[in-house]
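Below is a slice of the complex: some chains, not all, each in place.
We call the chains A and B, going by the order they appear; numbering starts again at 1 in every chain.
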């Protein structure tokens, strides 16, 4: 497996998953309440759409940064990457569940836990994959192997798991807190950091 | 982030969004009115499909022309491009809302405003992105930096916002005027211009 084709395939799956999110935006059935009212009531869909879109976008950028460090790939990377794609591919569904249940009296907390939990699972798989690439120095590019502070990258990646663990754990308390954390996290990651250029 | 992968990912999202438009074309339920009658009544769907398809197509061409000027990309381009893709990704939904409500007695104007408004938002983000690329001369290719009249390109891009602002503003007056403007604009852009080759 060449690294190039693995990247191209991953790009394809991520691009499709991010675009399929739009299928969760519903067209209100004519004849009921006014269109304006019906659209306004759908605000959880818009919030969930934007948060999921940007989260997948950030994962795509991070995925690219991680792959750029590699000179070649092994079977573990192939397998972990497939699991990562599966966890990304499932996000249009968890986003749809959240959009449907966020304003519901029952199921609200579980939907939020499922939403943040799917981000957590994705982040954990990403962390394991990244950890493997950083520890398998024979897979890294010559310049990366010497230059970068690989331990610092790994520590930072692990820290990134905390907000999603927190968001998932707080879902029984308040679904709104859960989604607020997810939204804040992605805005934080999307904005340029003074410490590092996420665009790598 | 290499420019090449940013372009490939953008191409992917745009290609998927443009192809997902077809999901808005409905199959009439058998048993009601005749198929011919049912298909004819769906004409707003066909108009919305064609207009949205060509609009996304024109954006794709313009996106390519813009990216070709660049030698490299920075974090702002990455972020603005992600917002642009999000605004494109949402078009199958605004197209579906328009198709559903254009012949409806109520909601017609709001659906048209949402439709033209989504094109306006997309155009504004595109303008901001293009403006950033033209002003960040260190990102431009050597030959572009010297040769082209960058101010003229920027002025022309800004002018392109006017029709969509007008179309959105006129929606309360007549939804048909709004969609007519959107259709005329894209036909105008799609046809070869005597002044410039849009194919870049």
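The criterion applied here is as follows: contacts are C-beta pairs under 8 Å (C-beta built on N, C-alpha and C of every residue); 3 or more make two chains touch, one makes a residue touch a chain.
The model shown is predicted, which means the values in this text are computed figures rather than measured ones.
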item: Given 2 placed chains, full-complex copy number; value: 4
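By our rule, only the chains that are shown with their structure count from here on.
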item: Angle of the C-alpha superposing rotation, chain A to chain B, to the nearest 5 degrees; value: 90
item: Euclidean distance of C-alpha centroids - chain A vs chain B, Å; value: 26
item: Residues on chain B engaged by chain A in the complex (per definition of touch); value: 1, 5, 8-9, 12-13, 16-17, 20, 23, 73-76, 78-79, 82, 85-86, 89-90, 92-93, 96-97, 100-101, 104, 106-107, 110-111, 114
item: Chain B partner contacts - residues on chain A that touch it in the complex; value: 7-8, 11-12, 14-16, 18-23, 25, 27-28, 30, 34-36, 39, 49-50, 53-54, 57, 60-61, 64-65, 190-192, 197-200
